[in-house]
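Can you keep this structure in mind? I'll have questions shortly.
Heads up, one of the protein chains got dropped from this complex, but the rest are sitting where they should.
Labels for the chains are A, B and C, by order of writing; each one numbers its residues from 1.
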Amino acid sequence: MINKKVNNVTEALKGVKSNMTFMLGGFGLSGIPENAIAELVKLNVRNVTCISNNAGVDDFGLGLLLQNKQIKKMISSYVGENDEFERQMLSGELEVELTPQGTLAEKCRAAQAGFPAFYTPAGFGTEVAEGKETREFDGKMYVLEPAFKADFAFVKAWKGDEAGNLIFKGTARNFNANMCGAAKITVAEVEELVPAGELDPNQIHIPGIFIQRIFQGNNYEKRIEQRTVRQRN
Amino acid sequence: MINKKVNNVTEALKGVKSNMTFMLGGFGLSGIPENAIAELVKLNVRNVTCISNNAGVDDFGLGLLLQNKQIKKMISSYVGENDEFERQMLSGELEVELTPQGTLAEKCRAAQAGFPAFYTPAGFGTEVAEGKETREFDGKMYVLEPAFKADFAFVKAWKGDEAGNLIFKGTARNFNANMCGAAKITVAEVEELVPAGELDPNQIHIPGIFIQRIFQGNNYEKRIEQRTVRQRN
Amino acid sequence: MLDKNGIAKRIAKEVKDGYYVNLGIGIPTLVANFVRDDIEVEFQSENGVLGMGPFPFEGEEDADVINAGKQTITTLPGASFFDSATSFAMIRGKHVHLTILGAMEVAQNGDIANWKIPGKMVKGMGGAMDLVASADNIIVAMMHTNKKGESKLLKECSLPLTGVGCVTKIVTNLAVLEIKDNAFHLIERAPGVTVEEIKNATEGELIVNGDIPEMIL
Partner (left out) sequence: MLDKNGIAKRIAKEVKDGYYVNLGIGIPTLVANFVRDDIEVEFQSENGVLGMGPFPFEGEEDADVINAGKQTITTLPGASFFDSATSFAMIRGKHVHLTILGAMEVAQNGDIANWKIPGKMVKGMGGAMDLVASADNIIVAMMHTNKKGESKLLKECSLPLTGVGCVTKIVTNLAVLEIKDNAFHLIERAPGVTVEEIKNATEGELIVNGDIPEMIL
């Protein structure tokens, strides 16, 4: 067993520098790597490019890096619910590359799986396809999209073992699974880190080969963005 | 819940005809859809094209269809361990399209996921790439491979529920997972079929949306091709 | 004239037995409330869940179980969770049978715009571009006109497109329309709405063939 365990978030983020490109898992605030984000704020790396489906809210998630003006460019599919984001984008301080959500996921998976690019129908005929190669297959038009290239991927899982194997919970899996192994170094933080052998090999969502460092995260806030409930009758 | 359960293999294979293209899961004899294969022999459909990593052995797996001369063409990555196969191929009775194993898997996944084609480095500069489009990305050469098109996919899982959700066991997962949803109709046979709600939604390998019909299989032989053991000391 | 729930109720009749359905944010979300309970339907949310149920009871919310609108949800028996790439494999691979989404504009050739107002509103397309580029069966749920009273059914979209030539059916507060041969074809009128009113509210080419029935809800 190749041991991927590091002792804390500081060790896990060793080598993180300004001007790098990061991938960050999560959908909205669900499944975001809270510990890594807090450490990025602390490290105060600047001019970074972040690949993340969303940009957090004003005071949580990637919103914390935005408040701190650490982000040069965001690559996302949906960036609503964030006033500071909108302000920086409209003022030109922040570069934004909006990417269809399925394309975003597959650009991660392509990087993970060694595909240089792929053809997708999403965005054909729209401004997303401007300047990109397009091509017809079986009478339908597709856009050629390149795989992402990133320095670090920060993902958050529910359980993990020392071999780096990950199990996610519910819809917190989202982009976290696809970002594993899609950057030069993948750092996984987990709610529960167990010794190798405790997880069923048949029930691993992401095998440890895709992970370089894993650590036991702490103080998860797991904030809910839209608390919707029904009444008991 | 959309119920995918059918009562038996006969119902599951309704619509199967001669001249069709089938996908069949399994690696060697591990994880092959034994019940579907037996029914294909019984139905005696002819001139079929089979997409399957291997071709079984002389008296089991797809070897049974070969003995019966039902197969017109095999698309596989490895076809050793089968004398009848070799005889039919060398005599020209059987058409064979050998495909690198990773390409075979991805041609299934592309069909499942709605990608028309993909670029892979496998086979570049070899006879596998003859007549195919090639292209350079970042100084490396790739071959363009189209997604498979098939009429039926026959897969075998360990557990399944009435909603069509599947859980595989061990290395019997192999191509079974990638073939789900890669043909017009996917038929899953399982060792244990349970009511919806009994499987943990977090531990489903293949969601039921990729499956059209599921049935409780029976009489699994699960033959071992290379029984290798060590001695207790 | 229909309200939002009325539009949702009418669209619910398009949901057939055995359908996997992706519901967009807004009016489309309401559709789930009106689907007949004698048919089998499963709702997919592109953030990674199939088999969505109602909102949780108070106190049972789980931050790890949400829909694409970031709302807390529950799951029904037979549900499954999966990653984003697999979710869009379902969508791109045409395993989802029906997509219902809102729009700011629809053109008579089936173009749709619903993600950006240049210089004003740039929230992003989310999964909408993948959905409209992939689905064979797309229903747009929207008001017939915008807040200024201007038609949203146009000869050509003025806003940046989400997808080209992809919308086949529209249900508005005034009517049900199909798009074919580069025109809106009026199929049904909302209760109490005249063909004339629909004509006046439709900027694009409107085809009215014979008597147009009032919709049954």
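Note that in this section a residue touches a chain if its C-beta (ideal position, glycine included) is under 8 Å from a C-beta of that chain, and two chains touch if they have at least 3 such contacts.
Just so you know, these numbers come straight off a predicted model, no measurement behind them.
Student: Could you tell me which of the visible chains the hidden chain touches?
Tutor: A, B
Student: One chain isn't shown here. Among B:P100, B:G164 or B:G181, which residue touches it?
Tutor: B:P100
Student: Return the single residue from B:S77, B:Q203 or B:Q216 that touches the missing chain.
Tutor: Touching the chain that is not displayed is residue B:S77.
Student: Specify the residue from the set A:I32, A:A163 or A:I224 that touches the hidden chain.
Tutor: Spelled out, the listed residue whose C-beta touches the missing chain is A:A163.
Student: Touching the missing chain, which residues of subunit A?
Tutor: 1-3, 109, 111-115, 161-163, 165, 181, 195-197, 201-202, 204, 207-210
Student: For the chain that got dropped from the picture, name the residues of subunit B it touches.
Tutor: 27-31, 53, 76-81, 86, 89-90, 96, 98, 100-106, 108-109, 120-128, 158, 168-178, 205, 222-232
Rule of thumb we're sticking to: only the chains that are shown with their structure count from here on.
Student: Roughly how far is subunit A from subunit C, centre to centre by C-alpha average, rounded to an integer in Å?
Tutor: 28
Student: How many angstrom lie between the centres of subunit B and subunit C, each centre taken as the mean Cα position?
Tutor: Chain centres of subunit B and subunit C, defined by C-alpha means, are spaced 36 Å apart.
Student: Could you tell me which residues belong to subunit B and also touch two or more other chains?
Tutor: Expected reply: 114-115, 201-202.
Student: What residues in subunit C touch two or more of the other chains?
Tutor: Residues 49, 81-82, 85, 88, 91-92, 134 of subunit C touch two or more partner chains.
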